[in-house]
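Excluded from the complex is one protein chain; the other protein chains are retained at their positions.
Letters are used for the chains, namely A and B, taken in the order the chains are written, and counting of residues starts over at 1 for each.
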Amino acid sequence: MEILANIINGASLGSVYAIIALGYTMVYGIAKMLNFAHGDVIMVGAYVCFCAVSYLGLPALAGVLISVVACTVLGIVVERLAYKPLRNAPSLNVLITAIGVSYFLQNAALLIMGSDPKSFSSIISLPALQLFDGKLTISATAVITILACVVIMAALTMFTGKTKMGKAMRACSEDRDAAQLMGINVNSTISMVFAIGSGLAAIAGVLMCSAYPTLMPTTGSMPGIKAFTAAVLGGIGSIPGAALGGILLGIIEILARAYISTQLADAVVFAVLIIMLLIRPAGLLGKPVNEKV
Amino acid sequence: MGIKALNPQTRSTIITYAIVIVAFIAVTLLDGMGFISNSLSGQLVPICAYVSLAVSLNLVVGVSGELSLGHAGFMSVGAFTGVVVAGCLARMGVDSEIVLFVGAAVVGAIAAGIIGFLVGIPVMRLRGDYLAIVTLAFGEIIKNLLNNFYIGIDDAGLHFSMTDTASLGMNQGTILINGPKGAVGIDKISTFVLGIILVLITVAVVLNLMHSRDGRAIMAVRDNRIAAESVGINVTKYRLMAFTVASALAGAAGVLYAMNYSTITPSQFDFNQSILILVYVVLGGMGNISGSIISAAFLTVLPEILRPINQYRMLLYAIVLILVMVVPHTRIYQRIAEALRGRLRKAPADAAIAAEGGEGDE
Partner (left out) sequence: MSKFSDFARARREGTKMVPVPSVSIMPERDLGKAPALECLHLGIDFGGLKAVDDFNITVGRTEICGLIGPNGAGKTTVFNLLTKVYQPTRGTIMVDGQDTAGMNPARVNQMGVARTFQNIRLFDSMTVEENVAVGLHNQHHCGMATSILRLPHHWKSEKYYHERALELLDIFDMTGLADHEAGSLPYGAQRRLEIVRALATNPKLLLLDEPAAGMNPSETAELMENIVKIRDRFQIAIMLIEHDMNLVMNICEGICVLNFGKIIAKGTPEEIQQNDAVIEAYLGKQKEVEA
């Protein structure tokens, strides 16, 4: 029973990673950049929701909505101001800019909200699920997190597969110049991807803080790195890969924490990543790219 | 000593050494006259450490062209090895600070070099962003492992454990490394002079390597891997060489850094530390050693300079970082730069075009 509970908790944490990783992977696919500030958008999302619920007294769902809107706007603004001028710059310059944005968001949050951790009250007030005569208890947060991940995955797959905008996104990530020649507005497509990714990050932030209620300006960095790891593990650029990688990573992390060592859990997670990449250098669902000679 | 007295390579080499030496003399003079504040003079050794780290990371990122996000890991391997070595030497009765430091730095560098080599073997099979994430992963693994290391020394020798200090089973010994609490009671033997010497050694190693047979091979692999293979260069060997040398140099810099504080913890050497060093390298310019030196020194001092606006300094630091990256790519900046360049270089440029025209190509 215990192992089942751990796997479900792992899948729940993994769902958070997966939702964040979706943002990473979509941005990488289209803009070919590692958006290191993505983890901090999670933190912003959680703070916005926290403020809306605790200070303004709004209902939880409204808090989530406001936080999604705020992060979506934030994503678009950051892209326009910081990343768009660097569209043709070396990728490392973009990386450093993203790190600058990450520092900026963290320190802005520090100034506004202070360094003391805020206790985030879960937005989900449903009772925990009791299964097998109470032998297995699953928190409602875990269930809803996993459900949210499934819904988001399905919606994104539909969106990229069926809609015009989604097809434009896929075209841009395949070959940006060719897409432009076919009349696709690359700039607005990239903005769209940042908007979606940041909106998802807000949801991830709220869900994560519902499960792990300590909220600090640096709350987003470690999940951000883990989600990035998950995106690479699944094959960066691949949407199902990000989901698979995220959930696997979450399960491995929780199992390692439970059965190996709490302190070494992260080491185990990263070791698994390394081993996986050595076996499949392009990630689980990534396609290897051969250089044309 | 060069083949031609002052080709551009020799000139930039001389300038690089000159920057370090002039900075050293200037700081020493200013310090003697009392112009250097206490907080700033406390930063002198870390500045040297960060300069060495930036120069060594430039060997990987700039010269070899691989994005490494785990440099702090090798720094910490050096730092903790150095602490243990210095502890052992001190217990063996060595009391010369120079000997302690050199012993710690050499062994620290070797240990970091070995770890760098071992990490490099799997890492160098990967490319691009995958390589970057794996270096990040190794950095985090090293941090996590060090968080679980307990090392102590008594008359019977070194004791090692991965659970807690009690299981070391020591008999009135000294605890050198105490898990997440890190290394405690370090002899603060790093000095500015030692720091400058380490910087000069690091610069010499990197520049001498760059301007040699092996360095050219490393740069050839960076510029065009397939072409490098086609002229018989063992790509893995040279990527691994750059990675290992850089790791060893980072280890030495880690020793310098550690020996400046009485306590260091493994969590100081995390992903953010690696990123910080990477920022120095990118701002200073890829493969540009003097650029790394200047940007590492400047960016280490910047938060000190910004101390009067304490609250906002890290925010300002972030904004400076973004602006430095973004502004050169804005249209207004490019137009101004072009206008200036046009005015300054009009005459030589014309001459160059005339000379090229003589070539008669295309």
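One rule holds in what follows: contacts are C-beta pairs under 8 Å (C-beta built on N, C-alpha and C of every residue); 3 or more make two chains touch, one makes a residue touch a chain.
This is a predicted model, so every value here is computed, not measured.
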Full-complex contact with the absent chain, from B:Leu44, B:Ile233 or B:Val282: B:Ile233
Which residue of B:Ser96, B:Ser167 or B:Asn224 touches the chain not shown here: B:Asn224
Residue of B:Ser212, B:Gln311 or B:Thr330 in touch with the missing chain, whole complex considered: B:Ser212
Chain B residues that touch the omitted chain in the full complex: 1, 3, 7-8, 204-205, 208-209, 212-217, 219-220, 223-224, 226-235, 241, 245, 287, 356, 359, 361-362
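As a working rule, only the chains that are shown with their structure count from here on.
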CA centroid of chain A to CA centroid of chain B, Å: 31
Of all residues in chain B, those that touch chain A in their complex: 61, 67, 122, 125-127, 129-130, 132-134, 136-138, 140-141, 144-145, 147-148, 180, 225-226, 271-272, 275, 278-279, 282-283, 286, 311-312, 314-315, 317-319, 321-322, 325-326, 329-330
Residues on chain A engaged by chain B in the complex (per definition of touch): 28, 34, 36, 81-82, 85-86, 88-90, 92-97, 99-104, 107-108, 110-111, 221, 225, 228-229, 232, 236, 261, 263-264, 266-267, 270-271, 273-274, 277-278, 281-283, 291, 293
